[in-house]
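Removed: one protein chain of the complex. Kept in place: all other protein chains.
The chains carry the letters A and B, assigned in the order they are written, with residues numbered from 1 in each.
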Amino acid sequence: MIYEGDFLRDAISNLLAAGYRVFAPVKVGDFHIFREISSANEADFNYILPRNSAKVALFPQNEVLIEYGEWIEKIPIDKKKIAVVGIRACDAKAIKLLDKHFLEGFVDPYYKARREELLTIAIACDNASINCFCQSFGINPRKPEADVVVSNIDGKVFVSANSEAGKAFVREFKLRGESEEESMIRERFENEKIEMRKIDVDVEKLKKSFDSPYWKEVATNCKSCGLCTYLCPTCFCFDIYDEGERRGVRIRAWDSCQFPLHTLESSSHNPRSEKWQRLRNRFYDKFYYTLRKGDYYCVGCGRCIDYCPAGIDIVNVISGVR
Amino acid sequence: MKIVTFACNWCSYAGADLAGVSRLKYPEDVKIVRVMCSGMVNPAWILRAFRQGADGVVIAGCHPGDCHYMVGNYYAKKRYLLLKELMKFIGFEDERLKLLWASASEGKKFAEEMSAFTKLVEQLGEQKQLRWER
Partner (left out) sequence: MNELEKIKEALRSSSAEKIVAFVRKENEPREVLAILSPNEIDRISFSPLSFNNPAKLLMQLNGKVAVVAKGCDAMAIKQLIKEGKLKRENLFIVGISCKGVADYRKLSKLVKLNEVTSVELEGDELVIKLKNGEKRVAFAEVVDENCVYCEHPTPVIYDVLIGEPREGKRDFSDVEEFEKLSREERWDYWISQFERCIRCHACRSVCPLCYCEECMVDPSNLAISPMSTAEDKASYPRLLGKTVNAKDNAIYHILRVLHHAGRCAGCGECERACPMELPLRKLERKLEKVVVETFGYDLNEDIPFLSKLDIVGD
């Protein structure tokens, strides 16, 4: 269907008016960050990919679980509805991968409360950036798996709703049907493959390279800074800290498998004390250990390649495993 | 007002003691923390004090050349200068940080300086820039 006007901005206004918390990309300096916004004109959609990922909406960097003082007060879980507007296909798939982790097996009540009523509005990609490789994972950048998908083709705004929640949402908007020609244009757009990098994942080779000196070589420049995990849309490690003395809080905060003390045990033994062990673990987690959950846990967004200060490139590392 | 004073054990803390013994009044807003030497004061503690709601912080030590550990107060002055300049640069009200040289016999000076500083901080008002509570 086609919308005459700026669908994304109108959608944000509607969502804010309906009491949703809206997360959308905000332009800061020269780049975009995903943030909670309070008015529709804060959002800006002129980007290929925002710096951080949409997981900040579902899995915030800091979350207070308990407050303690004279009594222990459990902080009630925030049940306000959340909408994420302006994500790309990679981030949309990442949300499904996070669902597998947080909602299957032990159900995380905080994640569940936010995810139940989550509305995702995605934008179809026109082109890839220099380090995108989502197509290697079967993701179609022009057909994100989100509740509502907005595509800008030939100056027209195409809107499609892919789920019950999405259909209910777009009913409030005046959308007109597509002509045959417009349908053809849209289908051609959706089925076109974009030129981008490819990653070759050979899980068998990966399994056999556990003791290989290859990982020491790869980790030469790694500084264990943890940036890759903080920007990654599917990384989910967290730690729980108590802060305060007589009165304080217990918070859940992002942790990174790359920090040196991530695997420190109470006996003071640290099985991953060297940075090449931690780096190897990260690649194994993304492409081998998580196969137990049924899918690779990488969506090919390329943020870790763009921003790694040491220049470590996940595509080269995995394709060149020996 | 909450004013935290890091007073060195050998000179300024003794000076504060003397002010107390001589019944010289200075405001109760001043809370004194005894450290062995003013050179022991870590800028992290000063920032932490501001973060937890202190309205003013004073580092009190021996006069230059009189430090019990020879050069401790020189380090204190260096750190104080660097921290103050940086705070000024980021727009923090750097008048809230003070460095005081007071010897063990200067009880009167200690009391007077504390009173004057408290008045200054009262004029500035509550510190809201770095204070953080949930």
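Here, a contact is a pair of C-beta atoms (placed from the backbone, for glycine too) under 8 Å apart; a residue touches a chain by one contact, two chains touch by 3 or more.
Keep in mind that what you see is a predicted model, and the values were worked out from it rather than measured.
S.K.: Need the list of shown chains touched by the one chain that isn't shown.
M.R.: Even though it is not drawn, that chain still touches A, B.
S.K.: Looking at A:Arg21, A:Arg51, A:Lys112 or A:Lys156, which residue reaches the missing chain?
M.R.: A:Arg51
S.K.: Among A:Glu104, A:Glu172, A:Glu187 or A:Asp239, which residue is in contact with the omitted chain in the full complex?
M.R.: A:Asp239
S.K.: Give the residue, chosen from B:Ala7, B:Ile32, B:Ala60 or B:Leu83, that touches the chain omitted from the document.
M.R.: B:Leu83
S.K.: Tell me where the left-out chain touches chain A, residue by residue.
M.R.: On the side of chain A, residues 28-31, 33, 51-52, 61-62, 130-131, 197, 220-221, 223-227, 230-231, 239, 241, 243, 251, 253, 255, 259-261, 264, 266-269, 307, 309-311, 313, 315-316 touch the unshown chain.
S.K.: Residues on chain B that touch the omitted chain in the whole complex?
M.R.: 43-45, 47-48, 51, 64, 71, 74-75, 77-79, 81-83, 85-87, 89-93, 101, 129-132
Definition applied: only the chains that are shown with their structure count from here on.
S.K.: If you average the Cα atoms of chain A and of chain B to get two centres, how far apart are those centres in Å?
M.R.: Going by mean C-alpha positions, chain A sits 48 Å from chain B.
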